[in-house]
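Shown next, in structure tokens, is the structure this report addresses.
Every protein chain but one is kept in place in this view of the complex.
Read from first to last, the chains carry the letters A, B and C; within each, the first residue is number 1.
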Amino acid sequence: MNAPHRLAQGGLIDRARPLSFVFDGQAYAGCAGDTLASALMANGVKLVGRSFKYHRPRGILTAGSDEPNALVELRTGPRREPNTRVTTVELYDGLVAASQNRWPSLAFDIGAVNDWLSRFLVAGFYYKTFMCPAKFWEMLYEPLIRRAAGLGRAAGAGDPDHYEKAFAHCDVLVIGGGPAGLMAALAAGRAGARVILADEDFRLGGRLLAERYEIDGKPGTEWVAEIEAELASLPDVRIMPRTTVTSVFDHGQYGAVERVNDHLPVPPEHEPRQRGWKIVAKRAVLAAGALERSIAFGNNDRPGVMLAGAVRAYANRYAAAPGRRVAVFTNNDDGWRTAADAHAAGIEVAAVIDSRAEPPAQFAALGIEVLTGAQVSHVHGGQGVRGIDVVDARGRLTKIDCDVLAVSGGWNPAVHLTCHLGGKPVWSDNLAAFTPGATPPGMHVAGAANGALTLAECLHAGVAAGAMAAVECGFPIASFMMPSAEDEASGVTALWHVEESRAKAFVDFQNDVTVEDIALANREGFSSVEHLKRYTTLGMATDQGKAANVTGLAILADVSGRAIAEVGTTTYRPPYVPVSFGAMTGHHRSRDFRPVRLAPSHQWAEEQGAVFVEAGAWLRAQYYPRDGEKDWLETVNREVTATRASVGVCDVSTLGKIEIEGADAAIFLDRVYTNTFSSLPVGKSRYGLMLREDGFVMDDGTTSRLAPERFVMTTTTAQAGRVMQHLEFCHQVLWPELDVQMVSVSEQWAQFSIAGPRSRAVLRKLVDERYDLSDKAFPHLAAKEVAVGSVTARLFRLSFSGEMAYELAVPARYGDAAIRAIMAAGEEFSMIPYGTEALGTMRIEKGHVAGNEINGQLTARDLGLGRMMSSRKDYVGRVMAQRPALLEPDRPVLVGFRPADRKARLRAGAHFIPLGATVTAANDEGHMTSVAFSPMLGHWIGLGVLKRGPQRIGERVRAYDPVRNGDVEVEICSPVFFDPEGARLYG
Amino acid sequence: MKYSVFSLLREAFRGHAGWTPAWRKAEPKSEYDVVIVGGGGHGLATAYYLAKVHGITNVAVLEKGYIGSGNAGRNTTIIRSNYLLPGNEPFYEWSMKLWEGLEQDFNYNAMVSQRGVLNLYHSDQQRDAFARRGNAMRLHDVDAELLDRDAVRAMVPFLDYDNARFPIHGGLLQRRGGTARHDAVVWGYARGADLRGVDIIENCEVTGFDIAGGRVTGLDTTRGSIKAKKIGLAVAGNTSRVASLAGLRLPIESHVLQAFVSEGIKPAIDCVVTFGAGHFYISQSDKGGLVFGGDIDGYNSYAWRGNLPTVADVMEEGMAIWPGLGRIRMLRQWGGLMDMSMDGSPIIDRTPVAGLYLNCGWCYGGFKATPASGWCFAHLIARDEPYEVAAALRLDRYATGALIDERGAGAQPNLH
Amino acid sequence: MVSFAGLERSTLDGLVRPGHYGRAGATGLLIEERRDLAFASVTAKRGKRFALVNAVNTAFGVALPDGPRRATRGSVTFAGTGPDQWIASADGSEAAGFANKVRARIGPFAAVSDQSDARLVLRLSGPRVCDVLAKGVPVDLHAQAFKPGDIACTVVSYINTQIDMLDDAPTYQLAAPRSMAGSFWSWLTASAAEFGYDVIAP
Partner (left out) sequence: MRIPCPYCGPRGNDEFIYLGDATVRRPDPQALGASDAFYEYVYLRDNPSGLHQELWYHGGGCRSWLVVTRNTRTHEISDVTFAAGGKL
């Protein structure tokens, strides 16, 4: 295969490494060093995509990440990437790409009828119609609009590649590796600063790669190679190619994306596709260059109309001829280089059309036809340029044959990153462009990004910015031989729009926003630049209007009779180029989305076939099914029954555990709990209730006094972190004068609840016989350090199940051994392990509140725990708990429920309605918080909050549950269903 | 000019030369019966209903920038009425009802799209909490369906059902929920109010109030002083600042909420989906961009821009439910200023200053409230008594304890 | 009578076996789990900081660091983890009953809690150790910013982690909460795979 538009020589491609690729089913050949754009161009492919709204045929406009037109679906299957700019895709062997937003084919696209209908489909047309009848919107209009809109197709399946995130730190971050950036990096690097030089291109050099500039008498690319080699030799300079700095965040943080392996068909094993970087830099030098802009004239969007600088890039860097015969339309000196370079590359130059009266002197020698004071008003050709109409100053029209029109409307400094923290660019009449205004703290701007448009200026500015940044980081100024380069001509006279255009003149190519649309928006009052954007979608496409915005607002200024500076810009927001979800997610996807916490008995529980459940970050054993059990309920019933009949064990290591020490530890506890702890004897535990300062219940748990000045508190699993933070707050912020120290020991201890009438017998086999475990010596709520074998353990006599029960804590490394030992000791008593379901069932049978009740919306009184609110001391939340609405007698209060028909099932989340009352919100009296099937009682039971519940015991209400068709009649009862006297606690 | 397919056709044939401004660029007069501060959705809707429902047309809306430059112009456009608590639910349902007839009412296509809002749940406990909410909605005569995992899978098959850290157990669906085109809501209300005589005055920042004997009599602006009999504040994230000009200190903090849009893609998701094990929501705009967001940045800010950890968090959450997003690119991110209240619910009430009315506390959820907020605020201003569905949205509820705390997060705005 | 002797478990048991993983033919990272270290958290009592400094000096010959640094004498190390907070650690013969020993010696001046079982402890070294850590450690580990003896308590891959720089080989010691060992391991090995890594038997 040969590429017909490949120039015979030159370029930075490796002709010795041919690559093959497929576009829209057709195979082509390219070379290493090509982008997909340059390879398509070398193959003479002009039509690459379709526009968003009118489905106009589009070709390649640019040679960089500002490309609005040439978007494709790259790769296939689950790796399909829609909207990929061909200009940024490094060619690899076997690349497959397809055009998008067209049907049935790129060349023949039905959607192009929109172009014929464009008279109706002007900016904002949809706000004025499709309103009747109302329900047609979802049924008809919207689906049609949606299908026609959108660009490429997302991959259907999960992304098979992996991604990473990484951190980097430096003194000076240099953004952009063109002449300015290279100099900045070198100046800072030589001074000894830690430097990161990031460039989104796969090759350093910036515009030098695209131009035929010389520096120090050498070709630019050779000079780049030398600088790069020196940079690479400096120990603290890191060069990051293929890395776009996308965003600036507060305090010197920069987001960047490294396309680690996008230049390969698939990433090598163990390597990520992309890496999202967070770079922390003391200083930054923005040397991102400038972006060329087009001019609005009739059919200026035809494939073959390209930016002049891009034409040079294809010819010089990629040895790809955009066409056979090129015309240049420019309003500035730089455009002329395209004519010169095309000429030098052997491409015929049809003419240079300069809108200015006085062309630059130095190009006079080219011997090319020149039309000055003239403008291109029309482009002929449908899917490719066939010729252009030129109007001269006297209104005469000339037609010129060409297949490429290179346009330069001037250059816009890439100010984007200077605006991410709110900086506003300032208009320069001189440059006819916006330049950076206030920059983010620590950022310097150099080179074309700062409006310096000559090479010599860029080199100087780079050195100055790099040196300044290094000095600000405390490094000395390094001496510097300034490279010499020409100060090329860079004059410009603004021209935004060619008045004589007959056909549509595009401003925003991708979104099909025309000069007419801007005028219409202005006519309709959308004359603020932000309204213009939102009404016409100017600048909202995947290129974010990199080429379009300034032109658009200049035209708005024109039609609304204002100065450009007065109109201002819209806001440049991150990211500079679109960023994949993958790169921002890195490792944190699928099961690694967030860390999982596993209890010390986890592996053992897995061996038992436990089913696990999420509990905050934890995975806990929910129940332990046995062969032959038909469903979870049967399993849970067995676990509850066995525990109550004999003994069961449950891992409760997930509870938060906090050791609290100090002379004032008891006082401190008195202030954070509603009830009193200073009176708790050593060797005892007490149930405690904690409020938020707003008077609502925050958490509960038990706290045990290990020594006069030493306590250990337990919290619920869900609130452990929050409680720790709260206690630290109370200490450090509210009462720093107290002598109290606290530390989490949640991870240190594996803790098991051993419950049931035979629990003591089991423990007797585990705990060293020195310790008397009799009811008298170790009664309910006793707490003590004991020996289990050679291990020091903590034993608490606590019960959540209502049974005689103990919690045994051992150092976590013995957690696994402990559960095995406990089970072995319990074997003779038919001990079973039980999970969170059985735990829940037993606590509901006992009317104990848990997470469903402690939901942040209920007070201690609501939970029937008002008596725990001490009246003899202050504590967090006491005052606010007295607010009138919280004392309302009508507030729903905790009670128990059982189904009137004992066979019926209860469901948490049902609301209570008086029997026979109409089903309206006015009759809503509360809701069911927790339910369980009680194997002890043989029917479902529930806890819930009900208006004046405790006064209505025995009454019946309706538990209304339409979302599950679960309506049942329930009887109000005491929340304590089982062993109301609590006799079982005492064994 | 009435907008319709006919007017569009007519204009198409005469080069669209006949369209007139959607609202006049009004100059401030010296005196109004009512001045609304804030040209966001709520302020403009208030003016619209003052004129339309109450016949009060000597009204100005003062906007410091361009209308819709605040949160109205930057939200993720989700509309729904799936609230739990009786203080909220009737209000948001009234809003939903107004959405359902809005476009015909104000003759502007705001693309109200009832494509469904699906809140995923990831545990049994969460299922029951969602059931409680769904049942509460049904008690208010609002549609709610509790879906199990299979039903969710049938609706949105591309989510991660097999390998997720927090597996999807099901979802709460409100089919009548959906999205609306946020800017069009602003423009539609502006046009509707303007047509009825309301002055919409842009680039006019309120800088002070004239208060005499405990009653407000006018205000100072960057475009001069204006007398007003009644003044309504609807300035969202700027509430504390503006209210402080009248000497008020409020239960409000301003926080940044970010939102994001992806590159446009062909239709990929038909409804709004939210992630229940985090804070993430996503839908697709009619243009094709995936519009998504997550939690607030979490600290007081007036900076109108977000910070990096939240960006990462949001995008990780997106991938957590929808692994196919890996190669989809985020195109733009931005931030708005949320008026976070201390219980996460709004306030529409009088203030201690007579004649000064307050509309704030919308947190991250006030877009959906726009029609009802305007309706109820207009009613309050016109009649000096609350409209029934907004009666609970009182300012004194923090003092009395009659809070409306959907999340049970307590008096910490960044937790709501 | 039960005995737990020899039944200690690490959360990595069953998850990890010694050997080479990731890229073949290259070892960018060496991972060694340390199970022999005892830890105790030490928090100065109010107004006792000065006395505590003296007591620690007398009892262990260690000058308590006043910032995020470690000070070691023999087999005992004190690492500063916060204002008035330290993590003491010991290996070898000092490790047995370490927290009790610490409490016995400095108890009047500090709250002491045993944390020996609370953490997964890994020693990391190898030519690419910094590149691996850069994929999750947000603090600057550059030689100028982080030196042997420095420590940082930070968050790695959503997991609270203490990082100690032991020597300028460099060797780092990372300690993460025990319950999150599996997730920590998943992050570490995913990050190391591209360089190749060896897991050394504990």
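By definition in this document, a residue touches a chain if its C-beta (ideal position, glycine included) is under 8 Å from a C-beta of that chain, and two chains touch if they have at least 3 such contacts.
Only a predicted model underlies this, so the values are computations on that prediction, with no experimental measurement involved.
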Self-check item: Among the chains presented, those that the missing one touches
Solution: A, B, C
Practice problem: Out of C:Asn57, C:Thr154 or C:Thr189, point to the residue that touches the absent chain in the complete complex. | Solution: C:Thr154
Practice problem: Specify the residue from the set A:His780, A:Arg878 or A:Arg905 that touches the hidden chain. | Solution: A:Arg878
Practice problem: Can you work out which residue in B:Glu253, B:Glu316, B:Asp349 or B:Asp405 touches the chain that's missing from view? | Solution: B:Glu253
Quiz prompt | Positions on chain B where the hidden chain makes contact | solution = 240-241, 244, 249-254, 298-303, 307-309, 342, 398-399, 411-414
Practice problem: Spell out the interface residues on chain A facing the chain that's missing from view. | Solution: 249-253, 278, 280, 422, 441, 693-694, 721, 725, 728-729, 731-734, 736, 874, 878-880, 882-883
Self-check item: Contacts of chain C with the absent chain, listed as residue ranges
Solution: 66-68, 81-83, 85, 138-139, 152-155, 160
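Convention: only the chains that are shown with their structure count from here on.
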Quiz prompt | Computed distance of Cα centres, chain C from chain B, in Å | solution = 49
Quiz item: Distance from the CA centroid of chain A to that of chain C, rounded to the nearest Å?
Solution: 32
Self-check item: Chain centre separation in whole Å, for chain B relative to chain A (CA means)
Solution: 23
Exercise. Mind pulling the residue numbers of chain C that touch at least two other chains?
Key: none
Self-check item: chain B: positions in contact with at least two other chains
Solution: none
Quiz prompt | Footprint of chain C on chain A - complex, ascending | solution = 162, 164-169, 194, 269-272, 278, 280, 586-588, 592, 594-600, 603, 617-618, 659, 661-664, 710, 737-743, 745-750, 765-766, 768-769, 788-791, 810-818, 820-821, 824-825
Quiz item: Which part of chain C faces chain A closely enough to touch in the complex?
Solution: 1-5, 7-11, 13-14, 22-23, 35, 41, 43-47, 110-111, 113-119, 134-138, 140, 142, 144-145, 157-159, 177-184, 186-187, 190-191, 193-194
Quiz item: Which of the residues in chain B end up touching chain A in this complex?
Solution: 3-5, 7-9, 12-13, 16-17, 19-25, 66, 68-69, 73, 86, 89-90, 100-101, 103-104, 107-115, 122-125, 127-136, 138-141, 144-146, 158, 160, 163-166, 172, 181, 183-184, 187-188, 202, 262-268, 277, 284, 286-288, 303-305, 307-308, 311-312, 315-320, 323-334, 397, 399-403, 405, 407-411
